[in-house]
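Shown here: the complex without one of its protein chains, the others still in place.
Naming follows writing order (A, B and C), and every chain is counted from residue 1.
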Amino acid sequence: MKQKKVLLTIRSRAILSRTLSYLGLVTLSLIWIIPIFWIVLSAFRTEVNSDGQLIGIVVSNYFPKKFGVQNFINLFQGQFYGVKGVFPRWILNTLIVAVVDCLISTFLVLSVAYCMSKLKFKMRKPFMNLTMILGLFPGFMSMIAIYFLLKSIGLAGNSADNAWLNIVGLILAYSAGAGMGFQVAKGFFDVLPSSLVESAKLDGCSNFKIFWKIILPLSKPIIIYTALMSFTGPWMDFIFAKVIIGTGAPECWTVSVGLYSLLFGAQSDVNFFTQFAAGCVCVGIPIVGLFMFLQKYYVEGVTAGAVKG
Amino acid sequence: MDNSINASEKKPNIFQRFGRGFVQFWKDFGHGFVNFFKKLGSGFKNFFVNFGKRFADGSIGTKLSHFIMGAGSFYHKQYIKGAIFLILQVLFILFMVMCPTVNGTPYGWKALGNLALKGNPGGYDDMGRLIEADDSTLFLLFGLVTIAIIILFIIVYLVNIASSYKADQDEKSGKKPTSFKEDWGNLLDSRFHILMLTPTCIAALVFTVIPTIFMISMAFSTYNIVDMNDATEPYMKNLFHWNGLTNFIDLFKGKTTLGHEIGARFFPVLGWTFIWAFFATTTCYFGGILLALLINKKGLQFKKVFRTIFILTIAIPQFISLLAMRNLLNGNGPVNQILMNFGWISKPIGFLGNNTVGDNPYLAKVMVIIINMWLGVPYTMLMTSGILMNIPTDLYEAARVDGTSPIKMLFKITFPYVFFVTMPYLISSFVGNINSFNTIFLLTGGGPSVVGGTYVAGETDLLVTWLYKLTIDNGEYNTGAVVGILTFIITATITLIAYRNSKSYKEEDTFQ
Amino acid sequence: MKKGSIFSAVLLAAMLAGGVSACGGSGNTVTLWVGSESTDFYKDVATEFAKEYAEAGGKSYKIKVVGVDTGSTGGQMTSDASACGDIVVTAHDNVGKIVEKGKALAFTDEALINQIKADNSEEFQSVCQVAVGANKTKYFFASPFISQALFLYYNKQYVTADQAKTFEGLAQAGAQAGGKKGFTIVGTDGFNYSFNLLARKASDNSTTLRLYEDFDVDNCYAQGDDEVASLQWAKRVFNESTGGLLPSDSGWAVEVKNGNALSVIGGAWHYKAFSAAIGESNVGITKIPTYTLTSADVSGTTMSPNTVMQGGSFADCKVMLINAAKGEKKLDFEQKLIAKLCSKDVQVQSFVKCNNVPAFNGALEALEEYNTAHPGEINALSLELAKAQNQMFSYSIPQPFVTGKLNTRYYQKQAPDIYKNFIAGTIEDSARQVLYKMQYIWQKGAEPEEIPGSLPADID
Partner (left out) sequence: MHSELTPFRICRNAIIGLVLSLGLLITTLCLPFYSYRYFTINETMKFIDVAKANHHIAVPLAGAILALVFIVAAVILMLFVSKNKIVQFVAKTLTILAAFAFIGLFFTAAVRLLVIPYEFDYIASQTLESGYLVYLAYLLFSGVLSCYILAIHEK
């Protein structure tokens, strides 16, 4: 009997600890979700004040009294910073920057990471140390210098009629710095057995063929991880874009700069809050969808990267 | 990587190790510095020696290529390569002599002269017509670009000599010098790394090295829009010039020449930056590990569901979630309103210190660290759950056999293993938190303002956000550059000390 | 990988082409940077004028109007003029700063110069001219077309017209509304504090304050007893439960909307935001109220208690100037366009359509005359706004910061922050010490090393 009781107590203690863990996990998940849920709620809030005007400001009740999509309509057709229907332009700009930057950066990061991980040449250690040291500088001052550099070749601070030049400038600025961020990809290539490279070299393939035919097909996860990171970069980044194109015409801003300037810019207005929330939902959903879809690769990239740091 | 952890051996505690590491670092630094210069010296010495040797016993082609680039290649019938070298030389000479001008500022040799920053202030003549003014920022920038182009040209010049010298050796030993097609071929094979690294190196040079040098040089100039606007002669508004170390001296004297106490704020901000980096790193790190342990608990179902929920916060762009938090805790936002309705508070609490003047700075600092946890924990959780999976289970079996309790197992096996593996991440995240701009800028915008003006750092300002306020908000580029350089020196020393001490650095090479 | 990259290259090309066509534009467009509330009005007037100009044989120009915040165009013009429009609207105190940076072109068109001289008051003419060149010849660089001063918007649901006449009345209304703040201000910078700093004795409209008189940097005096008492009043009122509310992170519009503050001291450019906050029907407008100094306020000064002070303001004008960074090719057309946009009848139309109060001499009489001639076109509130602003002109001085140095020393050398911290109570200096420090900063551009024992003390 005693033996059974001991067994039962162990089992009931295990159940108790599991119940508590479930309770803890559900509560923590809710805590993590509440702010995000609040933004989504504010996006669909269409309460009206006594004059029948839409209340746009920060309202104090967590649950909206009236739901509707008026904020999204106002956002897409609204005139901000003197330009009518500018929000879709912001989305188009960011999409262009994201796609082009994704292509260039992925190529640069993978090529540098492959060299650092698999090829032996005398400048390898100094290059690694140099990139680490350059990475320690706070980015602002170099952002200002990049702005002056781009402006002197006409790729920044343009007025509305050639605003697309600003976008080309931003793409250059984003993808140029990408090559330095090779550490995570290098971590992944390190794990690939170098015997693969040796054996391929024995039967006479050139380095390029090894990279293109053998290594790349094997490193699908890291390609997707790098592509995902460089595609979501322009959507997430705010301060770099604000310095480089923040002063140019509003037509060429990216979504993050545009949304920030709705609340804090020169022509910001407290009544734009619900439209800001609608904008966040428009930006958030595609990116979250992408993350969820590519979650397996993202997790692999993070763990591979962390091991090598 | 061996990971047999002999828990029994008495480990020196963390501070002793750090102290010893610190002393060791400066010893290494000293003799590293010395042999760096020794190497540099010998490098130069044998550079000139073999430069002379090459000139002496090279063929006529090699001798000629010292003056006309590509001559060596033409001599060895590598026509395309020779043509490329020649065109590059001609372009370089044109660039240096003709001084192409952009926005009224010249490149070429004039740009080198302009580096002395002695431009003409411009203004108006008596007819009210505008006299074009020079722009010192472009002087500085174009000067640096010209220097960079000169360095690139020297490298090409040396490659040209080396290639013709190599062609001489080939001919001497009977081999035919490599044709252009072969050169291109071995770019894809033996010299593949050159092909792969050149785009990144050029991009890094143009978009990282030159801007960083531009920033550093601003710290030794009078580039400060507020003072330039305050200049006595009306037209000295566009020009700034070198003023040596005065900016650094003023900063430490506690008062800059402009008379406001930027210097007095430097050390408090430095202190808070360290406190912030320490707490932000540790809370996210341990929070992440505990969450990972909770999620990966044996016998728990729906692990994937919980993990996806936490990934949600990483997927949402930071500026959205941070601005959402800011509005949630806003003076008129839901949280304050609920507390007021419940009667716990009479007027809104400035949670993030940006509600009214005189908000409580400590509350703002604590709230910022907590909200940073909300952002940082999922990432660490993700990383640790990956590592937890590949802890060898035989360790746990052995421990369970000799009856250690689950908690003891945790401290004796799980934690040491995770620490060892994530040490490099810990260091990079500590440095990352010192430079973490978004959380502070978007949440508190520098927090409750301190007596002494808008561009003196606020209570929760980090060095980085203060740098933003100084430069972009108020145009004090020289003081900002000084703060930028000091931030770099501090982060560099910490990273190098921690990196050299960490086991992974020692094993980095063995792993290859 | 191969198939994917070809597809994305095609996609990219299509998008870039789309991007290019969307904002192509020919060389001879003239871009107007005007206040965002009056873009449509000025677009119509300017396009129509461009047509007339082309028909009269001139070059044909395309007009593009961009809505901007005219408060921040001064900064943009000095830091990055090539990114601004061809004709830019800014506040008159930025003209000196912009000219000193070589970013504005002098007016050479006789018709325009004569129009500015004929239409405007002496003060407005003097702030639009800058002395340039070796022997300091004066040229016009800007043409005024909107006049602005601070006045009071109040919420008629809680505040009656009489209560809005005095700050004590506002406090009374605040108490009646359940302990709400009587008034709030829009910002904590040097401009929004001018209602207290530039206050005058209501009896004889006198003040001891001298702020850069005839634009001389050393001709300042802020330590008069009326200033000390006025400052002590401000500190008391901003800390009373029904007194003044310091602006918070969520902004004054939210405080007014939630009823935390019953009125706000603002300008014509806040009209839309204020009526959006409480509904057009509840908007009341009047000049800035008076306040009575109590014995506590006058302690330590020679002022007698119960002196009535009239809130003051800056009397400014918004001006149009030509951006030098855009070259001089379009100078002739630009000057004629400015003459048109700043002509009296366009200024009146701008008031009718966009509430921009005209800047020319005798503007109020012209507006009333227009109102009787075209009843119903001007809404009553706008007329009240014009009247309130006109009354304020008799208690105000134009911003004297016409050179870069004066502008920087008043706004950017921390005097406003010392004022703000004194009122918020985060520094222990007395009112006299604060005023001594501010005057020192106005003259020297830096905080004094130490403060003399006996105040007021003159600053050499």
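As a working rule, contacts are C-beta pairs under 8 Å (C-beta built on N, C-alpha and C of every residue); 3 or more make two chains touch, one makes a residue touch a chain.
Just so we're clear, the structure is a prediction, and the values are computed from it rather than from any experiment.
Enquirer: For the full complex, can you list every visible chain touched by the one that's not shown?
Expert: Looking at the complete complex, the unshown chain comes into contact with A, B.
Enquirer: Which is it among A:Ile15, A:Ile73 or A:Leu218 that touches the chain not included here?
Expert: Missing-chain contact among the listed residues: A:Ile15.
Enquirer: For the chain not shown, which residue from B:Ala56, B:Leu158, B:Val305 or B:Val366 touches it across the whole complex?
Expert: B:Val305
Enquirer: Could I get the residues of subunit A that touch the absent chain, sorted low to high?
Expert: The list for subunit A reads 7, 14-16, 18-23, 26-27, 29-30, 34, 60-63, 65.
Enquirer: Touching the missing chain, which residues of subunit B?
Expert: 298-302, 305, 334, 337-338, 341-342
Basically, only the chains that are shown with their structure count from here on.
Enquirer: Whole-Å distance, subunit A centre to subunit B centre, using C-alpha means?
Expert: Once rounded, the distance between the two centres reads 19 Å.
Enquirer: Enumerate the residues of subunit B that touch no fewer than two other chains.
Expert: Each of 330, 332-333 in subunit B touches at least two other chains.
Enquirer: Among the residues of subunit C, pick out those that touch two or more other chains and give their numbers.
Expert: Those would be 250, 254, 258.
Enquirer: Okay, in this complex, where on subunit B does subunit A touch?
Expert: 102-103, 105, 137-138, 141-142, 145, 185, 188-190, 192-193, 195-197, 199-200, 203-204, 206-212, 214-215, 218, 291, 294-295, 297, 299-300, 306-321, 323-325, 327-328, 330, 332-334, 336-338, 374, 378-379, 382-383, 386-387, 421-425, 427-428, 431, 435, 437-438, 441-442, 463-464, 467-468, 471-472, 477, 480-481, 484, 487-488, 491-492, 495, 504, 511-512
Enquirer: Under the definition above, what is the set of subunit B residues touching subunit C in their complex?
Expert: It is residues 122-133, 225-226, 229-232, 234-235, 237-238, 258-260, 326, 330-333, 348, 350, 352, 354-358, 449, 451-454, 474-475 of subunit B that touch subunit C.
Enquirer: Flag every residue of subunit A that touches subunit C in the complex, lowest number first.
Expert: Checking each residue of subunit A against subunit C gives 49-51, 53, 57-58, 60, 79, 81-83, 89, 92-93, 95-96, 99-100, 103, 151, 157-164, 167, 216, 223, 247-249, 251, 266-267, 269-271.
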